[in-house]
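One protein chain is absent from this view; the other protein chains keep their places.
Showing subunit A:
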Amino acid sequence: MDALDLARWQFGITTVYHFLFVPLTIGLSVVVAALQTAWHRTGRAEYLRATRFFGKLFLINFAMGVVTGIVQEFQFGMNWSAYSTFVGDVFGAPLAMEALLAFFLESTFIGLWIFGWDRLPRRVHLATIWAAAIGSNLSAFFILAANAWMRHPVGFAVDPATGRAYLTDIGAVLTNPQALSTYLHVVSASFVVAGLFVVAVSAYKLLHRDKAPHPDEPGMFRRTLRAGLVTTAIAGAVVALSGDHQAKLMAEYEPMKLAAAEAIWDTEGAAGFSLFAIGDHEIGEVGVGRNIVDVEVPYVLSFLATGSPAGEVEGINDLQQRFAAQFGPGDYTPNIPVLYWSFRLMIGLGLAGVGVGVLGLWLTRRGALPRQRWMYRVAIAALPAALAANIFGWVLTEMGRQPWTVVGQLLTAASVSPGVSLAEVATSLTVFTVLYGVLAVVEVRLLLRYVAAGPGHVMPYPRQGEPEPASIPAFVY
């Protein structure tokens, strides 16, 4: 173990953890804004109650996303100072834009939304949640443009005197094909998670609808269940289409990632999509790996990667030879078993989640609600499945880029902070892991408590025959 390994573990742990909250923030901000818009349009109390109920859950999650995001911005400088010095001129620009254009918008307007219920005209208050939602969705674009640049660096040159990269074309960085495609994929996947969050909460409340505190409550949750299912199904279609595009970009710009994700050792035409494989790849013996067992669906991989069933897909052994000739001796293969299984788990769990959305729409058509209790439990389980799919997608993306931080330009081993000791990284890794672990328990318990307490807790039901109260109190701390 050296500082590099621990710095990589810390980046992995803190980033994965951060991304448990990000998709919910991106998607739920829009869902809550849409619910409030429905209330604004119809004036029906159930939409207001749903807005405030899901709004509370959104805020519990939002806080975690904000605080874990701060770490990310400092971490590049703390653990990856060589990387930061090399890329700052290019990579820093989208990060600074993210803060100035997106984070200010998100944070200022979320404050106005939380505390502004009784201070702002209703139309203006509605605009504040939309502004916050736009901020969240905009921030994803800038950070993904920065991330895409690491995988497919464009619009830059390297100064031979300083050895640092410098920006030559900001347009190229912001319209990087990898950035646009990744944005669609990540944001639609976030909406799948948010849709399934609404589905899971609604399904839970409908599963226990015999205990509903008010006769109107199951009706409200049937509506939100449908809204969540529709969100999941539409977003799921975009995830699938953009994922297909991502595979083609991966074949073009990151062939090693694709080869590793598919455990294709030797370049082949008419390549099949592997369902199960056991590889034989001795560490240190690069360029001579093979599969002992491999179960394939013929032609599918070639079709996914190139659009033609006979298209050629490059193999790990051939790519390794090519990169060694291009960049000098070294191991240019990422962790193949991790990529292979992450790819399958991303697709499998993601499809399962989206499948629940589509099936759920069919089962709840024309006002129906399934009677079988297990169906509700499956709907609840779809949420962790979709979250896990998101995480495996990021594992594939980031570990598939190895051994590079910036493909073809800077190796991960050369990116770490030279002045930071093993003890320092070990300290921060331990501190973040423990702190994040504790906060995860606190956050999930709080969410469950608020789900159990239900919408009547955040907006009490009026007594029989009495009207809903005219004034709406702010959410105060």
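Here is the rule we go by: contacts are C-beta pairs under 8 Å (C-beta built on N, C-alpha and C of every residue); 3 or more make two chains touch, one makes a residue touch a chain; residues count from 1.
Just so we're on the same page, contacts and distances are computed from a predicted model.
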Per UniProt record, name of the chain withheld from view ["Glutamyl-tRNA(Gln) amidotransferase subunit A", "Cytochrome d ubiquinol oxidase subunit II", "NADH-quinone oxidoreductase subunit A" or "Probable septum site-determining protein MinC"]: "Cytochrome d ubiquinol oxidase subunit II"
Identified contact with the non-displayed chain, of A:Leu6, A:Leu28, A:Ala50 or A:Val71: A:Val71
Residue of A:His40, A:Arg164, A:Arg223 or A:Arg322 in touch with the missing chain, whole complex considered: A:Arg164
Hidden-chain contact residue, picked from the options A:Leu100, A:Leu275 or A:Ala368: A:Leu100
Option from A:Ile13, A:Ala45, A:Leu120 or A:Ala270 whose C-beta touches the chain left out: A:Leu120
Touching residues (missing chain, whole complex) on subunit A: 59-60, 62-64, 66-68, 70-71, 73-74, 76-79, 81-82, 84-93, 95-101, 103-105, 107-112, 114-116, 119-120, 159, 164, 166-168, 170, 417-420, 424, 427-428, 431, 435, 439, 442, 446, 449-450, 476-477
